[in-house]
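Report on the structure given below.
Apart from one protein chain that is not included, each protein chain of the complex appears where it belongs.
And now, chain A:
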Amino acid sequence: MPLIDIENVRRSFGSTRALAGASLVIERGEIVALMGANGAGKSTLVKILSGVQAADSGSIRMNGQACAPQTPAQAAARGVVTVHQSTDLVGIPDLTVADALLLNHFVDGRQPFFLTARSVRRTAADILREAGFDLPLERRFSELGPADRQLVAIARALSMKAQLLILDEPTASLSTEEASRLYQTVLGLKARGISVLYISHRTADIAALADRAVVLRGGKDVAAFTRPINFNAAIEAMIGRPLNAARPQARAALGPVVLELRAVQLHRGTARFDLQVREGEVVAITGVLGAGKSRLLSALFGTHHFAGGQAFLDGRAYAPRNPAEALAAGVVMAAEDRHRSSLMPRDWPGETIAATISLPHLPRWYPRGLMFSGRETQEANKAIARLGIKAQSPHQSIWALSGGNQQKVVLARWEAEPSRLLLLDEPFQGVDVGARQDIIAAIRADRSRTTLIATSDAEEALEVADRVLVMENHSLRPEHQSDAPAPLEEHA
């Protein structure tokens, strides 16, 4: 009898079907990798398993018994524990590691009301011994690196007698060395009969760990692969068409060099690197979280500055002091996390599609300051038609749109006026597969400028770019060609 047997689970949000009949079986002591493009339904499935959301229909059985946890606490009581990607929420910055380990003991009353440093330490040490890790108990939680925080989260999950551990992108912020330590930990769990549902974009992780990989697409499980996993087939199943079609044809006939970086240094003490990007070219920079991709883009946009080296735009020295100067030079950026970086809050002036697009262009579109003409409405109508934004009118709130359509609006903002260099930081965050195709087509269609994209997802990078570069430790690695399979194997 399998540990978990999910059958035909469905879940919709409004008109969006996140899960359309997904099934998944996990045996005891098995490591199952869950693969899928953004919007394929991975996170919804995890949320249903861990009690954050309920399924609309379908059955979940655990050890043969029906199981429908209503809250994360109920799921944990049944032995399903999730370790989330953002592990900074695991502990409280000013408290110690021991406190972080005992946090749920404090909450559920397993610890006595009055605490002594000794009793806390002893229980925390017990938890660590049971998990088989070594962590500095007296250190402040805020001083722990992401890898150790992950261990805290896993140790805590084990202390809750977890039978199924869900790891959501656990290696996203880890170095290669830390990741291989995590592999050992996960394989150790497997040896103790604990099942692991492993969600990751990285083929390296999945190749090292998974007994089986299940691929979700459009809210359904479309394929399963057993060890050794055929990743080309798995990725083809993820994107729903042959891999060759997913990679753009390498385009020759490029224009002049638009952006040139010479011996640039992102931070003091990090390695220097060069970069040349030509007109009409789309270049993607990939690498793990914290590798310095965002830093490079924000230095080009004037919100940070290079520690050394020189940048040239169309042959002229380029060193913007702030975004306004970058914009004046024709450099535009859609920063990561559009909610924070691009959108106005709900019910606030400027929340409409038209106003979202027009914000940087107001001086040009309304030179006299008064906003009575319909310029922004016209521009928004053009964008809606061109990018296929699913909206009823340009004056609709941006918050009524899906993530993919929101991202199209943000892209439309920066395409509304001609630019020399378009910077996109994680442009496919929370974007469904369909919208992603439209956005990729739009990015590639405009050859009058240069596009630089930062994405931690190598698969996305290959899909959108003419050239894929890898960033590591705040420096660009020497170039790969996008038609070589190497980056996919190492970093996909």
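We adopt the following convention: contacts are C-beta pairs under 8 Å (C-beta built on N, C-alpha and C of every residue); 3 or more make two chains touch, one makes a residue touch a chain; residues count from 1.
To be clear about the criterion, contacts and distances are computed from a predicted model.
Between the names "ABC transporter permease", "Na(+)-translocating NADH-quinone reductase subunit C", "Alpha-D-ribose 1-methylphosphonate 5-phosphate C-P lyase" or "Cobalt transport protein CbiN", the one given in UniProt for the chain missing from this structure view is "ABC transporter permease".
Residue in contact with the omitted chain (choice from A:P228, A:G269, A:P363 or A:P478): A:P363. The chain not shown here is touched by just one of A:G64, A:G145 or A:G350, and that residue is A:G350. Where chain A meets the omitted chain, the residues involved are 13-16, 301, 303, 322-324, 327-328, 333, 335, 339-351, 355, 359-360, 362-363, 366, 369-372, 390, 392, 396-397, 399-403, 413.
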